[in-house]
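The other protein chains are all here in position, but one chain of the complex has been omitted.
A and B label the chains in the order they appear, each numbered from 1.
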Amino acid sequence: MPLYSITAEEGVLSPDTKAALAAEITMFHSEMAAVDKKFVKIFFSSVPKGDAYVAGEAAAAVSLTLLIRSGRTPDYKRNMLQQLWNILKRATNASDSEILLAIQEAPASNAMELGKIMPDL
Amino acid sequence: MPLYSITAEEGVLSPDTKAALAAEITMFHSEMAAVDKKFVKIFFSSVPKGDAYVAGEAAAAVSLTLLIRSGRTPDYKRNMLQQLWNILKRATNASDSEILLAIQEAPASNAMELGKIMPDL
Partner (left out) sequence: MPLYSITAEEGVLSPDTKAALAAEITMFHSEMAAVDKKFVKIFFSSVPKGDAYVAGEAAAAVSLTLLIRSGRTPDYKRNMLQQLWNILKRATNASDSEILLAIQEAPASNAMELGKIMPDL
């Protein structure tokens, strides 16, 4: 972990934008969490127009969910959300009403990476 | 939040069905949770035939996962599941064995929407 899942309507994120966004998020997360970049995994998925809804209406919505180890402080998570929001907003030009960020948490030892189960801290 | 993710095999949900289902779920959730509709975000994703499995066999499975703020009572969640089940069953005509609903929870302050981090209640 972290595991980022970023979902947007087709066409919102060009291949170049995805590559730049992945690089920026990876650098940001690696520095903020003090983890090696190799732990940062990001998956983009796109949905056809008409498959994303806000307020019951089809919309060019963008969601970013982020699975991290549990135990981070509320201040840490708040800071992370705010910075990811800025990064995502710049990359997508989406309006505030179309973006959702959410952090999900699991014990570090619920994840296995690089052949090892992560230690709980 | 809420963030709904609804996954089904290609063809199970027509564009019209998705639009109607999104409208119905949004209205339902907004009323039950007493939140403005603008907070309700729904993403549909479809998988090709042969990419969904139940009991080890390819099946026209439908999953609905729902990320909400933690702190709701078991009765609230039970009621929500039951009503979503009815809504989804009517929309998909799926058999009971093909449907999975699951609520996931995160502190409200783990989410950022409309430019703001949600307050914990």
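As a working rule, a residue touches a chain if its C-beta (ideal position, glycine included) is under 8 Å from a C-beta of that chain, and two chains touch if they have at least 3 such contacts.
This one's a predicted model, so the numbers in the text were calculated from it and none came from an experiment.
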Inset, instruction - Taking the full complex into account, find the residue in B:A20, B:A33 or B:V47 that is in contact with the omitted chain. - result: B:V47
Legend entry - Contact footprint on subunit A, counting only the chain that is left out: 1, 3, 15, 18-19, 22-23, 26-27, 36-38, 40-46, 67, 104, 106-107, 109-115, 117
Legend entry - Where the missing chain touches subunit B, by residue: 7, 45, 47, 50-58, 61, 63, 65, 74, 77-78, 81-82, 84-85, 96-97, 99-105
